[in-house]
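Missing here: one protein chain of the complex. Every other protein chain is in place.
Chain naming follows the written order as A and B, and within any one chain the residues start at number 1.
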Amino acid sequence: MTSVAVPLRSRRGTLAAAVAFARRHVLTVYSLLFFAYLMLPIGVVIAFSFNDPKGRFNYTWQGFTWKNWEQWNAIPDLQSAIQLSLLIALIASIVATLLGTLVALALVRYGFRGRAATNLLVFLPLSTPEIVLGASLLTLFLNLTSVLPIGFWTILIAHIMFCISFAVVTVKARLIGFDRHLEEAAMDLGANELTTFTKVTLPLIAPAILAALLLCFAISIDDFVVTYFNAGNRVTFPIFVWGAARVATPPQINVIGTAIFVVAVTLMLANVVFQNRRAKQA
Amino acid sequence: MAPATAEYDIRLIGLTKRFDDVVAVDGISLDIDRGHFFALLGPSGCGKTTTLRMIGGFEEPTEGRIELGGVDVAPLPPYKRDVNTVFQSYALFPHLSIFENVAFGLRRRGVKAGEVRRRVVESLDLVGLAGLEKRKPRQLSGGQQQRIALARALVNRPRVLLLDEPLGALDLKLRKEMQLELKRIQHEVGITFVHVTHDQEEAMTMADRIVIMNGGHIEQLGTPSELYERPRTAFVAGFLGASNLLEATVSGDDRVTLAEGSVVQLPHGMLAGRTGTVQIGVRPEKLRIGEGDTNSLSGIVTESAYIGVSTQYIVDTPAGPVTVYVQNDRTGGQVAAGERLTLSWSPESTFVVDAQEGTL
Partner (left out) sequence: MRVFHRKRWLTPYLLLAPGMLWLALFFLVPLGFLFYQSLESGNIDFGYAFTWAWGNYSSAIRSYRGQFERSFEYAGIATVVAFLVSYPVAYWIAFRGGRWKNLLLLFIVAPFFVTYLIRTLAWETILSDNGFVVRILHDIGVLSPGGRLLATGTAVVAGITYNFLPFMALPLYVSLEQIDQRLIEAAEDLYASRWAAFIRVTFPLSLPGVVAGTLLTFIPAAGDFINAELLGSPTNHMIGNVIESKYKELLDYPAAASMSFILMAIILAMILLYARAVGTEQLTG
């Protein structure tokens, strides 16, 4: 009898232990489920980039193939759409980060009249729905078509506009934690304003500027709504996807989506590893 | 001690700083002699740091002049002034090595590479941290960072070195060590040091001249012993050590009468023409138990506290409560609460302060 009872009791023990574990780690278990939910569509995007769909739509799993990756640019206009998106994102992120950094410097470093109004003007685009941003810009551009045809430049102007606020917020956050005494020390040691900026301020806020640059790039390359209103007949990658979604969804869209995801995650991972290493050095 | 005709390194004339409605520094005038270790002492918010920051060039004076070696530098930016600062937070550049931190000022002035190396090493030697050139600031302890901040300022051989509560972040033992170290270094380099602190003991230990500030004004300027023995205001008497202050009426050339009628003899000339009501003071350790000195008071012991080297009594006298420190140089002899005690002190230990605070 005892020989039966022992494994029985121990089985009940493991069950109780499992329940106890789940109770103690309910938050952890929940969080893991949450991450699974977050990753689910991403997994679908990646998986379906290897799908071999029979019809025009890439919605049901048919079979594995490398074909889509090998012929990623086999779809007409896809390559030019990606090139346009990259070019716009590159220019917009650089210009917006530059302008945003200057605004952030003014806001954190100087007392001046009109500070509240400046903060408001930075805050407002962030709290306006994209569709309103896009529609209002289109209204302006429709009145300017004789001097500024709707196309590349209007997309670029729009992207810089909605990126500026993000750049200001990102750089500002870093500047607020910045020890003003460091700049005073530089001046105390004979550095003028310009030298102080290049030798002390800039190296110390460089990570924030880089973060702003990456953020702006990501927002720009992903933007659909504002671009859709102000692109005229130019086609960026999101606009291409939008057009495709109505008539056909070639798996190459998933290939590009996966590629963007992998590049972005790699960059972010590199940043995390880099920061951890720096933290460890300290 | 410097002769009366000494050159002034710093001269402040009617210096005022207002922030919106708040007057942080209210028209102070002050001469700081060359080669002195000078302390600006006062409670927080007394204007001492603002004064230092105006000398350093980080705040623009609302009014007044700041003369450095005879030239008004008030309109000049920090990088055009021959002063260097040791910041409270040290403000070491986190992205630069110790060597580059110390070399920063020399490089800005275009000193040749070989000379930079020689002087950086020399100044790290001076603060006892040779060999740390390649480290980053965050790899150093607080005490080491403090020394690097000192070396980084001194390497430029400024006319005046400003120190803004440089020891505030260190623990007590390290602070004591650094106090002596700073004094040694000041002797060695012979540069004028202006040291801001709220710690009276720190100021007394290091400085040969102390300015006590309160509410944007200068309360009193003098050597540590002058300030301690002859405080001129109630604020100074209370801020620098402990004092018994008693209300009295002038009743003769060098004599006052306390409220309960006993007469107190003062040092010759101390009253200097005062009449009516004054406040006199005596330090607790200058009081002796028993008759024997010219001035005396008696009362009931209400509290006694044994604190090692001495015992502290509070004696309730007709003139008010009086604190006494008695050296525990002999065993026994403790007085219990409730006992009656007579205290006496010499005229030389008595001082007179202005009744109201904040006047010079």
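Note that a contact is a pair of C-beta atoms (placed from the backbone, for glycine too) under 8 Å apart; a residue touches a chain by one contact, two chains touch by 3 or more.
On a predicted model such as this, the values are computed, not experimentally measured, just so you know.
Although one chain is not shown, part of subunit A still touches it, namely residues 27-28, 30-31, 34-35, 37-42, 44-45, 48, 58-60, 99-100, 102-103, 105-106, 109-112, 118-133, 135-140, 142-143, 157-158, 160-161, 164-165, 168, 218, 221-222, 224-225, 228-229, 237-238, 241-242, 245, 249, 253-254, 256-257, 260-261, 264-265, 268-269, 272, 275-276.
Here is the rule we go by: only the chains that are shown with their structure count from here on.
Computed centre separation for the pair subunit A/subunit B is 55 angstrom, with centres defined by C-alpha atoms. Residues of subunit A touching subunit B in their complex: 179, 181-182, 184-193, 195, 199-200, 203-204, 281-282.
Residues 56-58, 77-79, 83-85, 87-89, 91-95, 104-105, 108-109, 136, 138-139, 152-153, 156 of subunit B are the ones that touch subunit A when the two sit in their complex.
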